[in-house]
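Everything below concerns the one structure shown next.
A single protein chain has been removed from this complex, and every other one stays in its place.
Each chain gets a letter, A and B, in the order it is written, and its residues are counted from 1.
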Amino acid sequence: MKRKLLSLMLVGTMAASMVACGSSADTATTDNASQDATTDSAATETEAVQSDDENTLTVYAWDENFNIPALKAAEKDYQEVNPDFKLEVITQSQSSDVEQAVTLAAEAGDYSTLPDIVLFQDHYFQQYVTNYPDAWQSADGADCDWDGLGAEKLSYSTVDGTHYGFPVDAGTAIFAYRTDLLEQAGYTIDDVTGITWDEFDKIGKDVYAATGKYLLCMDGDGNDLFYMMLQEEGVSQFKDGEPYFTENETLVKVFNTLVTLAQDNVLYLANDWSDYTDQAIQGDMVAGVFNGNWIIPTMKQVTENSGKWEIVPAPTLTGKPGYASNGGSSLYITANCKKTDLAKDFLAYTFGGRSAEDGQSITYDEALLNGGVIGTCAAAAESDVYQQGVDFFNGQPIYADIVEYTQNVATVEQSDYHYQARTALATALINVLQNGYEPDAALEEAETNLRFEMGL
Amino acid sequence: MTKKKNRSMIQRRLIPTYIFLIICSFISVFPLYWMIAAATNSSLNVARGSIAFGNQLMVNFANLKNAVQGTLWSSMGNSFLYSIVQTVVTLFVCSIAGYGFELYHDKGKDRLFGILLLAMMVPAVATMVPLYGLVSKAKLLNTVWAFILPGISTPFMIMMFRQNSRNFPPDIMEAARIDGLSEWKIFFKMYVPVQKSIYAAAAVITFMNAWNAYMWPKVVMSDNRAQTMPMFIANISSGYTVDYGMTMLGVLFCSLPTMIVFFILQKQFAEGITGSVK
Partner (left out) sequence: MYIHGKWLAHFPFLKERVDIVEKKKKGMTLAKKQLAAGWLFLTPATILIFIMSFYPIIQAFITSFKTGKGINIKFADPLTYNYSRMLQDVIFKTSMKNTFLYLIVEVPIMLIFAILLAQLLNNKDLKFKGLFRTCIFLPCATSLVSYSLIFKSMFATQGLINSILLKIGIISENINFLGTASTARAIIIIALIWRWTGYNMVFYLAGLQNIEYSVYEAAKIDGANGWKTFWYITVPLLKPTIVMTAIMSINGTLQLFDESVNLTSGGPANQTITMSHYIYNQAFGQGVGNFGYTSAMSFIVFIMVAILAFINLKVGDTRD
């Protein structure tokens, strides 16, 4: 017993010294860090995610390499007009942490646990307003030009004509090709521009035969291709709030296209998200990537392929240039924010684009430089940073191109069951490819399951 | 001479055991080796499954120190604090309960134990919302109490002490009572010392569970200053681009304390007090 006690005490002292270390290391970043970390965490209770300082706002956000640099840029930008301003970022591991925090606060009936602002996934926002209307504050009356922020993007954060959110990143999709691999199969980037999916299939087969690489890849578990390919055609997986699968000719065509692509070794379906990013993209298995532009930082990890990639609009069923969007998030003011005017003004000035009116915005420029975040603000896209050529993409000014794509993305019917629909379709595709289902039967089962889930 | 011969014969007969244990150890340790190797590599090499050592250790360490607004050491400190408090309190509360259930057992207590056992059988997802409401109403969020309260008294730990008290002879207690020892004295002076191996095992398990707890701490310790090591790891290991080299170094930091605690205590629970209950 004595020895155990001794070792426990030893470990305890170690812990105490580490806490002390921690608080000194904090000083540089957090203003409250002068207090000891333990007494701090034990003493300040629910106020921990709120600040008493009238010029400080707190925000929940995730991803230190993407969204958080964008928020830091916005803080710096707003300090130009309000030098005392501080933005305290509380890091979350992923978007679902923020959703869970809002859910739990709402279910417990106590919003005092929320920060002033939350970063929130676009596809989820509408259902959180429907089910927890008291959790949010309207952004109406904010001093910014809503028209310049991209209509499709705002459609996610606007409920019954009321604005709630300020857009951070555009989910605008890119289709990137490895020009060197295309060349090995006897094609150029022009050959894959403005083509149909059938033509794409043919080229893809040649590329696979010549190089052993897939011309398209996707996470097979949460398959985003359906949504993007349908949006290119201006069609949704939903119609009047109900699943629109088997009756939807476009969806059936898209489904059959994907079956063919997978069977022809043109499409690589990864097992899950990390298989997609690590094995497929970073493991250099592919000659083409089609996803929201936030996938670019992942591609850039493979530095030896720098200069070999180029971006064009995606193929479509008809051959016209295809534009889609996938993912992306916005900033929302929670019910717990007592400094609503400050929050609105901060967000309107920064992500709302007021600082970008002269074509130069610290927020958008530094978000792009430090995090690779591409906004939807048209005015910000005028800046030199957006217009520059990118070496990794063979000097192509991809950011300006992507902002241009953004203007062409069609607004399609959204649903609270967006992700469930995606999962259902992904399952149907795997059922055809692995479990011997006929496409019609697989789609029908997917529709039945989704309707069940929606309680229809 | 014969003794020596005897000993070498025993060792020779143990050769298959050694081989078996070496294989098991290798399989168990290989991922740890991989983790250490990965901590010295660049993210891309880790993603591609490289298992050779690289030269990125210091780079990874520098990145790790700056990650999540530089909260590596405070997360470590928090985890130590919460886990140690949790372990000490849990060991006390559950051991007296297990002792009470077994050595004073009667129909009523056996039935109560059966009821308590039910508490662990409902998936945590179902109880998370009401439990969060409870802790939130008690204004305990972001405090050490929010972390430890739901985990102090677990049917599992009570059961562990209850089951292992079965070998504690009631006659000894009777004798002690005749000697005039109070019930608490019997517990502290007689039960605790002979159950050292059970305490050590329980300490290892409780410490490990507390240290690795993620789902519950994540929702009640939302402030970065209160975050634990597994939350720190979660914060650096998700996102559009993950720095795997740095993450694996962080994971190494996160795994070491449990391993050290195990190594310190393993002698206690595995070579404790054979035959001292007499």
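The definition used in the following text is that a residue touches a chain if its C-beta (ideal position, glycine included) is under 8 Å from a C-beta of that chain, and two chains touch if they have at least 3 such contacts.
Because the structure is predicted, anything quoted here is derived from the model rather than measured.
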{"item": "Option touching the unshown chain, where A:Glu107, A:Glu183 or A:Glu242 are the choices", "value": "A:Glu107"}
{"item": "Touching residues (missing chain, whole complex) on chain B", "value": "7, 10-11, 14, 17-18, 20-21, 24-25, 27-29, 31-32, 34-35, 38, 46-47, 49, 51, 93-94, 96-97, 99-101, 103-106, 109, 112, 114, 116-131, 133-134, 149-150, 152-156, 158-160, 163-164, 166-167, 177, 183-184, 187, 197-198, 200-201, 204-205, 208, 212, 214, 230, 233-234, 237, 244, 247-248, 251-252, 254-255, 258-259, 262-263, 266-267, 269-275, 277"}
{"item": "Chain A residues touching the omitted chain (full complex)", "value": "96, 99-100, 103, 106-107, 124, 127-128, 130-134, 220-221, 269-275, 278-279, 283, 285, 416, 419-420, 423, 426-427, 430-431, 434-435, 449, 452"}
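FYI, only the chains that are shown with their structure count from here on.
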{"item": "In the complex with chain A, residue positions of chain B that touch it", "value": "43-44, 47-48, 65, 67-78, 80-81, 84, 87-88, 128-129, 132-133, 136-137, 139-144, 192-193, 196, 199-200, 203, 218-219, 221-226, 231, 234-244, 257, 261, 264-265, 268"}
{"item": "Residues of chain A defined as touching chain B within the complex", "value": "1, 3-4, 7-8, 11-12, 14-16, 18-23, 25-26, 28-30, 32-33, 37-38, 40-42, 44-46, 48-49, 60, 62-66, 89-94, 97, 100-101, 103-105, 107-110, 113, 277-279, 282-283, 294-295, 297-298, 301-303"}
